[in-house]
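The complex appears here without one of its protein chains, the remainder shown in place.
Order of writing sets the labels: A and B. Residues in every chain begin at 1.
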Amino acid sequence: MADLINLTIDGKPVQAAPGTLVINAAKQVGIEIPSFCYYDGLTLQAACRMCLVEVEKTPKLQVGCTLPVAEGMVVHTDSPLVHQSRKGMVEFLLTNHPLDCPVCDKGGECELQDMTFRYGMGESRFLEQKMHVDEQQWSPVVFYDKPRCILCYRCVRICDEGMGVNALGVVNRGAVSEIAPNHFDHLECDECGMCIDICPVGALTSGAYRYKTRPWEMKHVGTICTHCADGCKTTLGVRNNEIIRGNNRDRSGINGEFLCVKGRYAFDFVHSAERLQAPLLRKNGKLEPVSWAEALATVAKKFQQAQASGGKFAVIGSNHTSNEENYYLQSFAREVLGTNNIDHHRTGDVPALLDALSGKTDALATSADLYERKAILVIASDLAQQHPFLSFQIRANYRHHGAHIYTVTPGPVREQKYAVRSIMTIPGRELADVELLREQLKAEPELVIVFGDAIKGDAVHKLVAFGASLGIPVRYVCLVDYSNSRGASDMGLAPNHGPGYQAVAEPGLAYDEILAATDLDVLWVVGANPLKHLDLASSRAFVVVNDMFLTETAQRADVVFPAASAYEKSGTVTNVCGEVQRLKAGLQVMGAKPDLEIIGLIAKEMGQDIGIWSPDKVLEEIRTNVRGYNIPLPVIATGGAAQTTPVNGHVPLSARPELIQSARDSLFTSGSLGRYSKMLNSVLEGPGGLYSEERP
Amino acid sequence: MLYNEPSPLEVKVVTKRFGMPNSHSLDAYLATDGFKAFFKAMQMTPEQIVEEVKISALRGRGGAGFPAGMKWSFVPRTSPKPKYVIINADESEPGTCKDRLLMENDPHQLIEGILIAGRAVDAHKGYIYIRGEYRYLIEHMDRAIAEAYGRGYLGKNIQGTGFDFDLYTHSGAGAYECGEETALLDSIEGKRGIPRMKPPFPAVVGAWQSPTLLNNVETLSAVPAIIRDGGAAFAALGTPKNGGTRMICLSGHINKPGVYELPVGFNLLRMIHEVGGGMRNGKKLKAVVPGGSSCPILKAEECDIPMDFDTLAKIKSMLGSGGTVILDEDTCMVRFALRIMKFYAHESCGWCIPCREGTTWLKRMLERFHSGMGQKSDIPMIGELSKNMLGRTFCALGDAAAMPTISIVEKFPEDFEAHLNGQPCPYAHAAEPVFA
Partner (left out) sequence: MTFSPELEARFAKLLESYPPGRTRSAVVPMLLYAQDEVGHISNELIEEVARLCKVTPLQVDEVVGYYSMLHRKPLGKYHVQVCTNISCLLRGGEELYEHASKQLGIANKQVTADGQFSLEEVECIGACSWAPAVQINYDFHHLVTPEKLDALVAELRKAQ
């Protein structure tokens, strides 16, 4: 660590590392220097001139956001000259600003409003006519209102530097300069809305949110995105039991301010008109709405009858439901129904990785590691499409720390743009091609290996052996698809292991075996849609489904329970890196109940006791019983992420590893959830849907 | 060839071939000391060349007047990166029309200057950034460059000296800001001409991330004479620290507008009366823009001065790029200030708030003011808003807009007062258009 530099800001002594910018040095001692264009982590612009400060012995005001500290420097941020300068800047900015705050989406959350309030002058001296330019719609989700734009270039930079998409630019010159999309009048991009979020004013607005509410009318609920496995924190803006906005304005959580299109906009499936709001019971061949009591009684009776006659049960669980629900469901299956015929759609070979890492500590990467570790190897995955947040972390790591990125993928991926070496592989050859990187990887000080579903079964052990042979610390991420895919595996929704990968004495049927069994008597599907792609062989099976929608599977059911979405429940989920985070209910949807409660009600109806269905109580049980899950409660209670520890000891190998298959969702799809998101469909159909990854 | 009647008071160094038949040809150039300096420079060490330029007290002719020798010494010769010489032929400062003549009448002098600069900073490639409007000059320079290549004065192993140099022209496309050296670099890289943060300075990180020497056409055109006849001889022509001669572009209300090469430090009133043939129609002198529109204006009574960098700095103006514009008593200073601000508002690159918004606001305010809709409070506000730009913008364009404006309101308040209360412009009738 180089010696600290001593300087004085507003009379306060400050010590700062060499290279620290004055604006950040001031922050260290609680002095705020106003800024529009300066933004932590993005390149410097020095464009807005809000941060000008006085530095003794220099004739002109200095730019606080680009000036590095120097020994003995004496800075004044509070002098009359500095105040006068800020006043002048705000006044310049407001000359052509429409000041339509009362109808602007940003009103109340606008940095220009705040700045005017704090540093501006009371009245306007501008007598000329304001220039008007019509608002433009660039995509289903992105709108641009030029007169409100203060040209801070944050949007341009977040899109280029943060997202690696580079879809925004600046056109024209001087006072008529404006931001422009990449295809003349429309955008073809990730539609992530990062630009909208980062805009300090209401120049970029979101198709999902615009003109819907005033920010202070919403309650803000921080929970976890229910789409992919990356586990981003999303803050739902809820008004009158309706989610109006998703963002992460307070930058808390593992993802900071990052959200992809799904985390930001695809909450609208919650309000889909197709949501089930009452239980359905098949009567005379048709599913008809019935009371909860009738549906529960029917199911309990049927379960008991089948049990009594030694019938064959099977349960297919979900990779979107909470850990508590998954734990509870497998308890129910194993203890009440007495079956190990339980599985879920498995998308990555987590058991194989945990087995291969048995005895190693420090070998599971966190999402933060992807931003901090010096080298990253991506095998067989298009992260920008399937793991937008992990992709963002790696990009930021490259930009801020110059991380060395390696890719071995069967097709072009965004990471190639900044990879030190990229190998185009063909399926089945991944490990052989990874071997080509051996010498380069050996020279790295440390490495994180991120691998997709192509590496499963034995290949995972070989990969870990390869990692061990490099002689450097290596950490791993086994990619899985959905918001609680990892939790489903950890909680034992598997035929051959229970929670915490405890082997079961008699393994049951795996996913496809369940569907293929001609003698199945009862199938209970909780939050999954296996019949979308496969047929149910047993025509006699009594099928119970918990779901939000009348999916292909629900249409075959005898009883359907309307389930609550992740945004309507409490509990925990575990992301792709094994980080446990807390779900917080944002709203209630009439008629639907969380799966935990549905399972509990069925047990109760059957006169069985598998413990009470409070998420906190079940979590307590998980913390005591499930290997790796003894996580510190205060961390997750305060909105943090706690990584599970690796299982030390043998882990039963995945049953039928060939079943492990990613659904290959794109940025704009999300399994069956995506089908019910109008917003996702609109970007699919909109010009953005033409978006083709990576130019040649 | 575009050239005006020379004045006997001129001291011809860089313009010495102007008016000669075929002055632009390589043959004519070689017949009049052409490339002597180059061969001499090849016998000198780079350090000696830089030293000679320092001795000459040559200061940049592009506007800022930075000592050329010092700038050359900033280029890290030993850097393993390629180095470039970029010649600023963007010539867009209103009132300035001299680089055009240098390229038209004596292109090989410029080429020789570039070669010497390349030798001094270990550059082997050069680009002449010519404003897009000067298309005929791009073709003209391309022909001269081709001629030099054909005769072995460019390319590999020039004249057997072992020195390689490639030279190209690059066209701008209409942007004053691209004359600012770092905006020029962005422009030559194919981007919008947005200035860059300094440091790093172009000498260290310039075009394509490489060390780059950037000089004006006139600056480099003076180099052959400096090397050939010695820096001291050149320095002796001017005043201390202000070496040599300058091309002064006289324009406005005088009898003999034209471009004249005069020793630095030549008296301004003599320029008007003896070189420029005096005030047109015998009118009285009202004001002078000494060195292009960016320079604070001088009142008639401030004009008995030697035109050198330091004297002008002392009276808070600038020698700038040598565009000396003469205004007579019938000139409306409000209209003049408006025209200046209109220019800067049009040319502001838009990057930073104070310049982008400030110039536009001031332009619109001056428009209103000149049309008779002004208010008394506008008068101090014009100066105040200009001061809110001054020294606070990203690049010097904001200053260039503020400085003349501040000087005009401060020095000619009566012209502003006369427009108040809906009065028509008092000069509207007095000033018959002059037309040519």
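In this section, a contact is a pair of C-beta atoms (placed from the backbone, for glycine too) under 8 Å apart; a residue touches a chain by one contact, two chains touch by 3 or more.
Quick caveat, the model's predicted, so the values are computed rather than measured.
Here the chain not displayed is in touch, across the complete complex, with A, B.
The hidden chain makes contact, of the residues B:113, B:172, B:224 or B:238, with B:172. The chain that is not drawn here is touched, among residues B:34, B:118, B:206 or B:257, by B:257. Summary of contacts with the chain left out: across B:293, B:317 or B:359, the touching residue is B:293. Per the touch definition above, the residue from B:323, B:354, B:374 or B:398 contacting the chain not shown is B:323. If you put the hidden chain back, the residue from A:147, A:169, A:457 or A:652 that touches it is A:169.
Along subunit A, the points of touch with the absent chain fall at residues 166-173, 180-184, 695. Counting the whole complex, the residues of subunit B in touch with the unshown chain are 2, 4, 82, 91-97, 99-100, 125, 127, 131-136, 168, 170-176, 187-193, 208, 249-253, 257-259, 289, 293, 323, 325-327, 331, 335-336, 339-340, 343, 346-347, 349, 433-436.
What we mean here is this: only the chains that are shown with their structure count from here on.
Centroids built from CA atoms put subunit B at 56 Å from subunit A. Residue ranges of subunit B in contact with subunit A, taken from their complex: 175, 192, 197, 345-354, 356-361, 364-365, 368, 375, 381, 385, 388, 391-394. Across the complex, subunit B is touched by residues 44, 46-50, 52, 59-61, 66, 85, 88-89, 91-93, 95-96, 125-129, 150-151, 170, 172-177 of subunit A.
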